[in-house]
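Here the complex is missing one protein chain, while the rest keep their positions.
For reference, chains read A, B and C in written order, and residue numbers begin at 1 within each chain.
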Amino acid sequence: MGSFRGHALPGTFFLVAGIWWTVKYSIWHATRRNKGIGSTRLASRASQRRLEIIESSVILFFSLVGMLAEQFGSGGPKLQLYDFVEKHWDHLHSWHHATMYLFFGLFATVSLIIHTTEAAPLALDRLMLAIAFFNEGFLFLYHLHGRSMLDVHVHLLLLYAVFGETLVAFLEIFHRGNIILELLRCTLTVVQGTWFWEVGFVLYPPRGPEWDLKDPNNMMFITMCYSWHLAFAMLIVSVLYCIVSCAVHSRLKKTPPVEMGLLKARERDPESEDELMSRIRSKAHRCGN
Amino acid sequence: MGSFRGHALPGTFFLVAGIWWTVKYSIWHATRRNKGIGSTRLASRASQRRLEIIESSVILFFSLVGMLAEQFGSGGPKLQLYDFVEKHWDHLHSWHHATMYLFFGLFATVSLIIHTTEAAPLALDRLMLAIAFFNEGFLFLYHLHGRSMLDVHVHLLLLYAVFGETLVAFLEIFHRGNIILELLRCTLTVVQGTWFWEVGFVLYPPRGPEWDLKDPNNMMFITMCYSWHLAFAMLIVSVLYCIVSCAVHSRLKKTPPVEMGLLKARERDPESEDELMSRIRSKAHRCGN
Amino acid sequence: MGSFRGHALPGTFFLVAGIWWTVKYSIWHATRRNKGIGSTRLASRASQRRLEIIESSVILFFSLVGMLAEQFGSGGPKLQLYDFVEKHWDHLHSWHHATMYLFFGLFATVSLIIHTTEAAPLALDRLMLAIAFFNEGFLFLYHLHGRSMLDVHVHLLLLYAVFGETLVAFLEIFHRGNIILELLRCTLTVVQGTWFWEVGFVLYPPRGPEWDLKDPNNMMFITMCYSWHLAFAMLIVSVLYCIVSCAVHSRLKKTPPVEMGLLKARERDPESEDELMSRIRSKAHRCGN
Partner (left out) sequence: MGSFRGHALPGTFFLVAGIWWTVKYSIWHATRRNKGIGSTRLASRASQRRLEIIESSVILFFSLVGMLAEQFGSGGPKLQLYDFVEKHWDHLHSWHHATMYLFFGLFATVSLIIHTTEAAPLALDRLMLAIAFFNEGFLFLYHLHGRSMLDVHVHLLLLYAVFGETLVAFLEIFHRGNIILELLRCTLTVVQGTWFWEVGFVLYPPRGPEWDLKDPNNMMFITMCYSWHLAFAMLIVSVLYCIVSCAVHSRLKKTPPVEMGLLKARERDPESEDELMSRIRSKAHRCGN
């Protein structure tokens, strides 16, 4: 992974994940708000479930690909952990990265089980996501031994987003469906994605001169860059949210409300009282102002 | 910003903001408590919204002025980020400060959008405020490289207020309209305001002798000063709260309750059930004692 | 305060406060649980309020005494902050201690205002208590410059109790009347009290040999002592809670339930719906097991 491509790949992955999550949660939030004008067609529980299953499968697939690439790519350990000839651990960096992918794979597996069967409580997927992000940050933290100042700094900055996502995903166990927390998680995922690209450009510049890794001015500049990435991520998430909201709103208006009765009868599920509860709660959040 | 004026200006800004917020939340809380004696006239949802829009516009305006002043003021970078002649980053401190203003500008923009349209969830303004404060603290943290002991110390003390406000604003996402949290945020904003002035006086004394920036006794004194600033801010916020409460109370008593029925019919909004909910919750908080 | 007596006095104060709070909250909790058998006589809202007023007055009185003693006691600064002759800050330690007392005085003042008038929201007293403890810990933190290892260590251990109390008091803003949090706060207050005594014995042994302040073994022993103090405080609080519970229970049984109707009619207050709410909530906490 010590290359430009090695940082651009996970960066792209997180960027796509962040954008996809923004679109998904925006659609669900918009349809929930417009409940009563035939929204069930766009975001029925069944279609939500199908979407979650597809998403989990894709994440699981890429986790497996990531693990295999780390192991069997050029310079990978090929499942060999200890070099008995030279008596030292072999390719620990690749093993670290494979372990990170492993936990995202576990998250995807559990999410798949939750949404295909009724075996496990729903909130478990957020706990698994929190653990996956925590594990990523935890391994990064003990990954930086003996590197130069700027190298350590750019990786430590990444931890703000990673541990931020851990916290947000953990809070979502108790506040599932809170659009604020969901959008915050999306934003931090986008930040992670673009920051991986930035790290690649700084440490392995594909063209142009090398960066001086010991200059404190570079460190101050890079810190400010992180703020800009955050602002940029907020912009992307906001624009996506607005586009999706408008699209859902205009589409729902066209749907003749006559269909609703039919759909409702067919798709009404035993959990409808939750929704009432959640709507009361989310409204209660708006009050006091 | 490395001057007395450079600290006095943001100090004044935060001081005014803290005082204004105290007045605003005190009025709203007082009218909510006196509900039933014609309070709707003083704090109807429509007038609240108008107030929020004016406030956001003012913050947005000053953020833009701040950014322009940092860029084009004397000794500013004039939008030039890299000095290609001498091959180093140009005026990074000014860029840092402009970035801080940028995030407060983003907060104001989002707040403006929330209160003029129905596009975004209400709690988003608190999240943006939390992010703006977090960003301010985050940049300060990596801003202090190579300064003298007391200089670092006075800036670190500022971070207690800044990160405290981040936490409080984040909690307000879940506990919107909680007067305790609102007054705590006001207090910390006033502390920030007066502390900026204090920093100006210590680092760039307008008259009198320079401070010895390496004396541990000065550090101990400054720490105690911070406590005094906090006590002073608590005093200001308390006095304002009491004055506003009394004023609202005495004014509402004069309003003939006959009007109420008319107003209620006209201004009742679809969110009235939230208020019931919030009043039950806030009452539940008072119990157990 | 750099003496055995200077540590024994605040220690006694916190010890008494912790024991008193345990008794108070135990009585209230016991009467709440036995509601329906004439408990209103023991813990009516009016008598609770009277108790709070007395408590606040006592705390306010001792804070004032503490401040005056620090200022005008032997070796105190006598309100002089700066020694203009020798050009240094005068008696900063005494000023620090006086500032700590000041914040407990502010807490008592606000509590007095809350319980004598209806001016401020009830939860404000917990916020003021949290701020008072925070300020104590904050000043201690910057108080230890240049002391020997064990001296620093015993003061840092104190901060676990102090910041623990800050957190608990802050949580009580949202969970007022939660007996678990209240007892935890009582326990930590007792720990603070006994630990002040311990610090006095270690740093200024009234008889016997001096401690070696640089021996790591002493540090390990002192750390374990802290655990023992915690266990001891838990024991005291538990025993007090049991005694009070039994006493209240046996006394309420003797009260003829006939009186109840009369009392209820007279003392029923407009907040009775809160109590219902809180009882539902506290019951909900017991479920799931």
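Criterion: contacts are C-beta pairs under 8 Å (C-beta built on N, C-alpha and C of every residue); 3 or more make two chains touch, one makes a residue touch a chain.
This structure is a prediction, so every number in the text was calculated from the model and none was measured.
**Q** The complex has one chain that is not drawn here; which of the drawn chains does it touch?
**A** Listed by label, the shown chains it touches are A, C.
**Q** Of the residues A:Leu68, A:Leu92 or A:Ile243, I need the one that contacts the missing chain.
**A** Of these options, the touching residue for the absent chain is A:Leu92.
**Q** Have a look at C:Val23, C:Val58, C:Ile179 or C:Leu213 and name the one touching the chain we're not showing.
**A** Answer from the full complex: C:Ile179 touches the omitted chain.
**Q** Touching the left-out chain: which of A:Ile19, A:Leu102 or A:Cys225?
**A** Final answer for the missing-chain contact: A:Leu102.
**Q** Taking the full complex into account, find the residue in C:Ile53, C:Leu159 or C:Met234 that is in contact with the omitted chain.
**A** Candidates C:Ile53, C:Leu159 or C:Met234; residue touching the omitted chain: C:Met234.
**Q** To test your reading of the contact rule: which positions on chain C touch the chain that is missing from view?
**A** Residues 29, 160, 175, 179-181, 183-184, 216-221, 223-224, 226-228, 230-231, 234, 238, 241-242, 245, 280, 283-289 of chain C touch the chain absent from view.
**Q** If the missing chain were put back, which residues of chain A would it touch?
**A** 28, 32, 48, 52, 88-89, 92, 95-96, 99, 102-103, 106, 110, 119-124, 127, 131, 135, 138-139, 142-143, 145-146, 173-174, 176-178, 271, 273-275, 277-278, 281
The rule is short, and it goes like this: only the chains that are shown with their structure count from here on.
**Q** Is the chain-to-chain touch network here best called a line, a ring, a star, complete, or other?
**A** Its topology is that of a line.
**Q** Using mean Cα positions, find the chain sitting nearest the overall protein centre.
**A** Taking the mean of all protein C-alpha atoms as reference, the closest chain is B.
**Q** Please compute the C-alpha centroid of chain A, do the same for chain B, then give the distance between them in whole Å.
**A** Centre-to-centre distance between chain A and chain B: 31 Å.
**Q** Give me the residue numbers in chain A that touch at least two other chains, ranges are fine.
**A** Nothing qualifies.
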